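Removed: one protein chain of the complex. Kept in place: all other protein chains.
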Amino acid sequence: MTVVSEMLKTHPTGVGDTDEAILKNCILACLECLYSCTACADACLAEDTVADLRACIRTNLDCADVCDATARVLSRHTGSEGDLVRRMLEACRDICRSCADECEKHAEMHLHCEVCALTCRRCESACTELLAAL
Amino acid sequence: MTVVSEMLKTHPTGVGDTDEAILKNCILACLECLYSCTACADACLAEDTVADLRACIRTNLDCADVCDATARVLSRHTGSEGDLVRRMLEACRDICRSCADECEKHAEMHLHCEVCALTCRRCESACTELLAAL
Amino acid sequence: MTVVSEMLKTHPTGVGDTDEAILKNCILACLECLYSCTACADACLAEDTVADLRACIRTNLDCADVCDATARVLSRHTGSEGDLVRRMLEACRDICRSCADECEKHAEMHLHCEVCALTCRRCESACTELLAAL
Partner (left out) sequence: MTVVSEMLKTHPTGVGDTDEAILKNCILACLECLYSCTACADACLAEDTVADLRACIRTNLDCADVCDATARVLSRHTGSEGDLVRRMLEACRDICRSCADECEKHAEMHLHCEVCALTCRRCESACTELLAAL
């Protein structure tokens, strides 16, 4: 997805003081995690042991919705919503951590949870790194 | 929209200690604000003075996305995501306040900004009230 | 939610030939159905019989996402996206019908499915009516 770097470079007002590489990394991580959590919720739903995966499904769905909103907010640079960016990154970092914790409990049993846990950890790190760079 | 009260009452595990009336009020305010901000962004875009309404459009779009995610998170009661609920309510309260402040600047010129400012204030209050009740 | 009528009336270019009452009704039905399906998916997930409710949860999640996108598209009147409006209304009508059919199978057992089936039927009708009025 080279499109993220390309769009960041072509914004008429630029992306301010934010480090472009760190921002790009975080947008990509949010998009990836939106997908991964939506897919993992559905895969958990199809498991024989779905009754044991309730918490995982719920956390997956929340995580997908928060990553979606965070990716959208991070894609805008007109005007200034610095406080909102910070708030959303904190929310996103925390739900990614919860979702990774939850998925890791089932990672040995369910490969989709193992993959999703890694995606959530990447997004947790990317949000933490962008928060530090703001 | 009596459907919100009805759904809250019929959830198999209930909604925990949360006050149902306050929760219902906040879900409705988020849905209303998702609509209002999406519509106000589009109305601003159609104004002759669109160049003066850039900040308003951007804030509207952010506010719509955050209200959307917050409404979805507040609609789930399986398992427990108390920390996320708090984080999202804080983000939602703050962007609703920013969006109301921005819309109020244009409220005398543009009726849609006046309507949207009121919707954002209602949602800001509803988030504040729910945060206090958690 | 009087805000929908108010926003439709204040759009600088108006809403074209579309009947305002029918459009308002459809936007409200989509927002209501976005909520109802998100909440019903979560309520199904919390049921002891969650394994029997897989198809219901999946359809609920799809229906919520399509209603969300449809509500957003219907909230914009700048420029002209008549073909997209038609495509989305057809998709929304069909998934609301599927979701109502699915929820009705469990309506006697689960009150949330009964409520959600009614909401989906209202949205199916509202989409059908707006399609006829375009």
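Couple of notes before you dig in:
Labels A, B and C are assigned to the chains in the order they are written; within every chain, residues are numbered from 1.
Here, a residue touches a chain if its C-beta (ideal position, glycine included) is under 8 Å from a C-beta of that chain, and two chains touch if they have at least 3 such contacts.
Everything numeric here is computed off the predicted structure, so don't read it as measured data.
Contact with the undisplayed chain is limited, among A:A21, A:A51, A:L111 or A:A133, to A:L111.
Considering A:R54, A:R76 or A:R121, the position touching the chain not shown turns out to be A:R76 (whole complex). Annotation for chain C: contacts to the undisplayed chain at residues 54-55, 57-59, 61-62, 65-66, 68-69, 72-73, 76, 78-79, 81, 83-84, 87-88, 90-91, 94-95, 98. Listed by residue number, the positions of chain A touching the unshown chain are 1, 3-4, 6-13, 27-28, 31-32, 34-36, 38-40, 42-43, 45-48, 64, 68, 71-72, 75-78, 110-112, 115-116, 118-119.
The omitted chain makes contact with chain B at the following residues, 41-42, 45-46, 48, 50-51, 54, 57-58, 61.
Here is the rule we go by: only the chains that are shown with their structure count from here on.
Each chain gets a centre from the mean of its Cα atoms; for chain A and chain C, those two points are 27 Å apart. We define each chain's centre as the mean of its Cα atoms; on that basis chain A and chain B are separated by 22 Å. Residues of chain C in contact with at least two other chains: 42, 45-46, 48.
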